[in-house]
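Here the structure is laid out as structure tokens; the discussion comes afterwards.
A protein chain is absent from this complex, but the other protein chains hold their places.
The first chain written gets the first letter, and so on, giving A, B and C; residue counts start at 1 in each chain.
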């Protein structure tokens, strides 16, 4: 069950980086959604390694073939399977990694976990390539959420020491979030985009890499989404977000900054706004009181760097040196944005379908 | 399924803060563990509101009655149910909260979620009191983990601007972690304990509250624990940790600090140490390569403060003022420590029982 | 997860026959149902060993204490826990069973399964006593189903060679099903009740036991309940029904008799009736096309009989003789009726809450 997630909508991911193909089954997805295939392709393109200098040179068409679950352009309600062929696989690049595991990768862990039977090529099932079917599944979920008035979007909060302005946690909405989806470097303050790209280029020239922080917002939620204790919005989101390779931290609302605040500062006071209960601040972004859910995720620096690194030789049991070849992004935070949007959409859609959410449950 | 968690060991939590009782069922717990009831009582006492100035004045014996699953002092392998009676409930304290929801609490959300049918007294099932059965279940899991050589412990990393020294991420071990369990204010550098208490006392006198950061370590793991994609150690831990009230952020290894590091700095280089694969650093603490798993959790300031706050009157739909009465900790980070230890133990025990972990899986 | 069942409503059963108590947690039950405690008590009484000659002499009050999940007489939506104390336990009766396992019981299997750590007294968690919390949980679910116009009831189809008339599979409805609930020996043709009791009395005098077949009907369902492939009504019902001790067969509609029929005989032809799609026959009772769901369950003869039987001595590894003492029903088919009603209610309620059942799912 390790690569299956969800309760109402279950996604079942499969595939290895350099195998025949990768894909996903969406089980339990509602029937009747007219799929916008162009927007699915657009999201796949956002995640795909590009031609820009900050992206890997690997080129994959990432064309999704839908095998089931769609009839006459609409979802049928029965399992929807999408597959993506792996077309640009050069396994020769990865031959030595079974012996010399890459620091920061799952090469060593994966071999131990699967007794050496796992597919070592390109990280196998541990590969970041598995985020492609997440984007596919997530965009379908997002199109469903749109029919319910819910928007999702993300911006790059920081790369190294370059910071974008954060979302306005009480006011962020659909127009702003949709706009981010169209930007090559999605930021709120456009002036920082070039600085970020420059920092990444500098790392690339130094055969090194950078990480970053991405901030995501969900707007348009009705109050009361999620359930105590283990099915609250924060718990469900984090269980999905930490499944994305390179994510090492997740914080909601003011997150870790809350540690230095007082209760008076941290509490979000209620007030009435146009006849609805609202809050003046949104320091606790994960409570679904109808305010936007805001969270930040840290993406660690790309583990694959060209500088020589220390490792071990698993055959000889001795220390060794490793120089990684192949094609690698010097910063994957950019490509993480559509993945985080997609992952968020899957979680929110799954929660939204909880039957108990229905207001008319019982009248006895 | 909202209050059920786990796959091999499933815990099913129940109860409301001011109802007849609270408790937990452990389903799937292995048979044959001799329970140390004294240590269970000791952990319950660590979580229980104390007599210290930094603790709430509510007094609960928190005596757990085991209804099933234990025979002749040993676990039977069939469901283990423990219940705790609520003895010190003054519901009169909470009467007005259905009309005037407390900022930072689930009073408003809970009413919307359950159409006004939820038990509003003391937060009902949303109450921090539900962490008592987590401590009970977690300590049982920890005693199981001990038979496998695994240790868990936590220290207060910070309260406001007062910082303890962090764990040595490569060297932290059983003796150090067990010692923390015996300290009223569990810190690595004992000199900061009084400072922390003073800061909390200052907040209490100001009718305000404080939060904090807790750092937890798991030592003694074998490499290869957890599975891609959604059953990795970080995803499973976070799904449990964010279910604990007041937790607003979780980070593994260097966490958010990784955003300002380069790949070379962030990667944990391998080396051979006494014939085993080890790493020189542990910036990514959540990968189970045999190194300790280290993570930090932020606990927001207690939402219940005595200062007057803005809220709304849900009956009249107008703005209102609220002064919270009752008994409340000015800082719950201290009491969160045994809860985080327990929650961690539940997650690690559940992962440890994954059948595929067994090394002799197939020989064909 | 072995004693947890369900998806929307999850029941978590716990307890051993001769431990402190038994019980159940209902997680995910909708909020707002006014519980009729008298009818819960009435169903508990139906299952309880009676004073009649065909029932065991064990006397248990079977008073359920509700610990959580009910406030002001209504369900809160958060976990509902009910516990039943074991009051009439004479463990001395069962001392030798760990050495001399009873044929037809789980004494031997249970010891192997739990490495001798299971509670052997009275079958422990394997005991038929665990059907008491099923009746409690099921009656709550049935009261919920009633608010949706759904009725459930059962009659004794046969005891040895004495047969009651079957339900009219197309016409069975609420009045008939509710009436069965009030009868000491629930049968459609009242003339067979005494004959059945006489057969059981004869078996009792012969220190032997009898089994029987129970037929259950669910009326008032709307078409379209359940989902392909594994969440269809038959699969979900059978997974619950085979969890009831002594059930060894389940058949829907004409069941095994279909093997000797032709397609023309077996197919249920559609026709319009009062503007609704209906069928002229109901040979396939498990398809939720809006017709009643009909199924039969075989209850094997009580395994505990007073005649001497062959067994083995697990200590010495030699053949042995066993005479079972204690109090045992000569036929448990009668007491199985409320258990089957309850089990059915749990399954149907769980399926009914599937979110995709909602007709207004998407309009895009």
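Everything below uses one rule, namely that a contact is a pair of C-beta atoms (placed from the backbone, for glycine too) under 8 Å apart; a residue touches a chain by one contact, two chains touch by 3 or more.
Given the structure is predicted, the values throughout are model-derived calculations rather than measurements.
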{"item": "Residue of A:102, A:125 or A:181 in touch with the missing chain, whole complex considered", "value": "A:125"}
{"item": "Contact partner of the left-out chain, one of C:39, C:231 or C:327", "value": "C:231"}
{"item": "Missing-partner contacts on chain A, residue numbers", "value": "1-4, 6-8, 10, 12-16, 19-23, 25, 27-28, 31-32, 65-69, 71, 74-81, 83, 113-115, 117-119, 124-125"}
{"item": "On chain B, residues whose C-beta touches the chain left out of the figure", "value": "7-8, 28, 30-34, 75, 77-78, 143-144, 147, 228, 353-358, 361-364"}
{"item": "For chain C, the residues touching the chain missing from this view", "value": "1-5, 7, 13, 101, 103-104, 106, 108-110, 112-113, 115, 125-126, 130, 158-161, 203, 206, 208-213, 223-224, 226-232, 234-243, 247-256, 258-272, 275, 277, 279-280, 283-284, 286-289, 296, 298-305, 307, 309-312, 314, 317-319, 359, 361"}
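Keep in mind that, in the parts below, only the chains that are shown with their structure count from here on.
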{"item": "Chain whose Cα centroid lies nearest the overall Cα centroid", "value": "B"}
{"item": "Which two chains share the largest set of C-beta contact pairs", "value": "A-B"}
{"item": "Inter-centroid spacing, chain B versus chain A (mean Cα positions, whole Å)", "value": "26"}
{"item": "Distance from the mean Cα position of chain C to that of chain B, given in whole angstrom", "value": "39"}
{"item": "Gap in Å, rounded to a whole number, between the CA centres of chain C and chain A", "value": "45"}
{"item": "Residues of chain C touching at least two other chains", "value": "7-8, 28, 31-32, 75, 77-78"}
